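I have placed the structure first, in the form of structure tokens, so that the comments after it can refer back to it.
One protein chain omitted, others in place.
And then chain A:
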Amino acid sequence: MGEVFAGRYELLEPIAEGGMGAVWQVQDRREGDVKAAKLLRQRDASSLLRFIREQATRIHHPHVVTPLGWAGEDDNVLFTMPLLRGGSVAMLVGDYGALPEQWVVAVLDQTLSGLEAVHAAGVVHRDVKPGNLLLEVTGRGVPHVRLSDFGVAVPADMPRLTEANMMIGTPGYMAPDQGSDPDPRDDLYATAVTGLQMLTGTRPPHDPAYVPATPLGMLLLRAIGPDREARPQSAGEFRRMLAEAVPPRPWEPGETEVLDQYAAGRMSTPPPPPSSPPPPPPTPREREKTALRRTAELEDRPVWPILLLAVVGILLLAGGVTLLT
């Protein structure tokens, strides 16, 4: 049996390692079901601030993952979310390479519909990418996407807590002309890059010469083009342009299929829970390898801001403790 967190959530298996926390599959012993939970790993005040902000971002929409609740134990915190069993769009592209146009359009339209709600709530996601688009298990039918990981999302009108010229997002998915103020249009740029990744089966940067010269390919290239004004200005406008480029057609099931990633149960023996003592320091050889890998994985990891107002964080920490007790 895995470690039980706060007397309620049994840690089953890690799903993903994020910039500031790990996402685990957990068994909720009170409600009896399996959920996803994000565990806070870094325990400094700024991380806690972001963590609290993320779990408080509750946008209820069919294409957005909404946090369910949170729990704390000693100096660890987690919040739970529904477990999406179909994996991510990044996994789908890994399994199939370039996706059929109808899949690309469905995923994009649903993501943009989620972003409409996110932006209407005054929030900018800032980390739209295939790995953050999670899927319900729908087999060969129309996919159902939910936008996930609001770890670096911010209210558009909130005073910045980061350094003035700090960029946040994942390299490759960020507009080259992105400013340091959160702008909903940066989410649209990242959505277009995601579309190109689905259409070509390759990660950014995308060479226009290898993008299919179809109306969809042209629209996505325009949406990441150098002319800011020619790009879609809102999620709603992007959806209309998408519908014009690719008129709706009846769904044709093909080879592509969203599989249940959790059907087989545990893939491996669970690694030690995050609260166990840290592993011994790596040998020089291992350290070098980790560094190598970290460099290589930059493409898929958000860039984390380092500097935050510690005082605000500490205040929130105090607030958090009060909430927990």
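Methods note: a residue touches a chain if its C-beta (ideal position, glycine included) is under 8 Å from a C-beta of that chain, and two chains touch if they have at least 3 such contacts; residues count from 1.
Just so it is clear, contacts and distances are computed from a predicted model.
Enquirer: Given the options "Sugar ABC transporter permease", "DNA-binding protein", "Aspartyl/glutamyl-tRNA(Asn/Gln) amidotransferase subunit B" or "SAM-dependent MidA family methyltransferase", which would UniProt use as the protein name of the unshown chain?
Expert: "DNA-binding protein"
Enquirer: In the whole complex, not just what's shown, which of A:27, A:76, A:138 or A:202 touches the removed chain?
Expert: A:202
Enquirer: Taking the entire complex into account, which one of A:94, A:122, A:141 or A:179 touches the absent chain?
Expert: Once the missing chain is taken into account, the touching residue is A:94.
Enquirer: Touching residues of chain A against the unshown chain: what are they?
Expert: 87, 91-97, 200-207, 209-210, 255-256, 259-261, 263-264, 267-268, 285, 289, 292-293, 296, 299
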